[in-house]
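Removed from the display is one protein chain of the complex; every other protein chain stays in position.
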Amino acid sequence: MIAEQLPQTPLVRPHRQSFLHIAWRVISARPSRILGLVIIVFFALMAIVGPLLYPHNLPINPNAIYAPPSLRYPLGTDFEGTSNLALIVTGARYVLFAALMAALFTVFFGTTIGLVSGYFLGPADTILMRITDFILTIPGFPLLVVLSTVWNFGQPIAMGFVLGITGWGGLARAVRSQTLSLRERGFIEAARGLGLPWWQIVFWEILPNMGPYIAMNLLVSITGGIYAEVGLFYLGVVPFHVNNWGVMLNLAVFTGGAMQSPQALPYLLSPLVCILLLTLGVVLFLDAMDEMFNPRLREG
Amino acid sequence: MSLHDPVPAPEDAGIQIRNLTVSYDTDRGRFHALNDVTLDIRPRHITGFIGESGSGKTTLAMAMMNAIHNPGRIDGGSVLLEGAGDVLRLKGEELRRLHGRYFGFVFQASSNSLNPLKRIGAQLMDLGRSHGVTDLRALLREAKTLAERMGMDGDRVLTSYQHELSGGMRQRVGIIFALVLKARVIILDEPTTALDMLSQQAVLEIVRTIHQERGLTTVIITHDMGVVAEMADRVVVLYAGRVVEEGPTQSVLRHPRHPYTRGLIHAIPRITGNLHDVEPLQGTPPDLATIPTIGCVFRERCPIRAPICDTVAPTPTSAHGDGIVTCHGVDQHD
Partner (left out) sequence: MGLINMIEVRGLVKTFPARGGLLSQKAVQAVKGVSFTIPDAGAVAFIGESGCGKTTIGRILTGLETYDSGEIYYNGQNLTSLTPRERQERLRKIQLIQQDPYAALNPARTIYQTLMAPLTWEAKRQQKNRDWMERRAREVLELVGLNPDVVLGKYPHMLSGGQRQRVVIARALTVQPDVLVADEAVSMIDVSLRLGILTLLQALRRDYGIALLFITHDIAAARYIGHDGRVYVIYQGEIVEQAATDELIQSPVHPYTQALLSAIPVLRGLEQPGPDRHIPLGEFALAEGNGCRFAPRCRFAEQRCRDEKPPEVAWQHEEHRHTCHYPTPRRVVPEPLEAKS
């Protein structure tokens, strides 16, 4: 008598594979998302395999200094006659890896601190939010300049760490306020009543509800990271150790005089266009995040 | 009739709904939420719409006002409102004026539809302005009187924000919004869900008095048979977007003809009588995608299912004197 009549359908248990499945369905729903994905994958591949395609020391050519784009040099050359294309490709790894690291650190710190702060409230919250406010108010850029004098930014992970550690404040605040509203919801009370430990409630019950938001933040933080590091290198406040897009911009403007003479323009534009293109890719891809991580929008 | 000439709405605003069909576009396709609904809403009567969640009660009420929005669409039919013609043919400014003059709508969960950032009085004035009321002062006075008649402190309510009011008070404020513009047709969508019994009675009492005083056409949407039984003169039973039974409330309650209506009445926990007289309705309410498109929509849960139900949709037949019932089994079962 208490049984409800239900249609028989086979058991579908959620497993990891099905996420890729969902992701693909969501992405393929709109051409713009596919384009965004293609751009992102293109740059990711460039960063991963690109440097392997070129010798460690890129060849220079004294006869082709600031050469315009040609068949041999599709994007022109720099002040030494090195192919801009080669510079872009080999420079991508540092820039993108550092940006990815920066985004991961930002999301990791921002999310964890926001969650813990919002869930526990009380003294933990007070202390964490003081720290957050401090992070929010310290001027990140000057701090980086100072840090760069004592820290070797040759490793992208170091760069990423520093960018991440100065950038999580906003996310932490946002995550905290979402946690505050989620913790009053019935299912969180139920989890507490069932005697689940706090970390399980925080990371397995609350966190998944912020999936779309955090995924979007991750993507946006990547572009943010790129701007920040390229900006640092462009201004020359961080010593150059390796070739990357920011260094290219700096050299194009301050050494090549790209602002005055058109000859260094390809040298200047190549990294700029790359950054814009990557931003475009992220923006196009961003709107897939909500559907990918929001179970409400998935169909069963 | 000029648009700007405020012809008062006629006293008796009956509504004749004919072959109304409404569909929603969902990610699984377009489905009918109302299918060929034909119904008369009588003036000076309280009509109750009853049915399970998803049966189309809200959709029917919105369609009566031609207020179905994306992803919904009115696919066909007509809604004749006395003194105004076919509501479904109106649009834009004309429709808006009609809404202001004729209809007062209390939304489902109306306590959530108040603006949290504005005082109730300010929201009332906005409402008045948007319907071209010139004498806002009179409007507020009217609202205050209504509030007081509902047992609330008028000044306090008008100067409150919504969070300062209890659930029952907010529900009453929703009703004030529906009444101040002197509407002729009042539609209340689940006005008492989530209220306790005493607040529910308070709300129902107000609706009943104002209905009588002003000779309104009132529609109450609910899934609570008790509310219908206390309030409504006539009841419309909806199932999966169809009217399965319609008639005078007492007659329908006493002699339900449709197996669904019977099941609903039998499933109500009662305060007296034998505990074993009640039994749960079998099965689960259908959702749009699983409603059968041929044959009777109720057959999966029907205790008197016959072979004909699988292939032929029943047509309305007369019942309860001037009401209807839509079931193949009515003859052999009564």
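Which chain is which? They are A and B, in the order written, and residues in each are numbered from 1.
Rule of thumb we're sticking to: a contact is a pair of C-beta atoms (placed from the backbone, for glycine too) under 8 Å apart; a residue touches a chain by one contact, two chains touch by 3 or more.
Predicted model, so just to flag it, every value in this text is computed and none were measured.
J.: Using the touch definition from the header, name the shown chains in contact with the chain that isn't displayed.
T.: A, B
J.: Among B:L117, B:L275 or B:I294, which residue is in touch with the absent chain?
T.: Within the whole complex, the residue contacting the unshown chain is B:L275.
J.: If I consider the whole complex, including the chain that's not displayed, which of A:W24, A:F42 or A:F187 touches that chain?
T.: A:F187
J.: For chain B, which positions touch the chain that isn't shown here?
T.: 52-53, 151-153, 166-168, 193-202, 205, 223-227, 229-230, 249-254, 263-265, 267-273, 275, 278-281, 284-285, 287
J.: Determine and list the chain A residues touching the chain excluded from the picture.
T.: Those residues of chain A that touch the unshown chain are 1-4, 6-14, 185-187, 189-197, 200, 204-205, 208-209, 211, 294-296, 298, 300.
Note that in this section only the chains that are shown with their structure count from here on.
J.: So the centre of each chain is just the mean of its C-alpha atoms; given that, what is the distance between chain A and chain B in Å?
T.: 51
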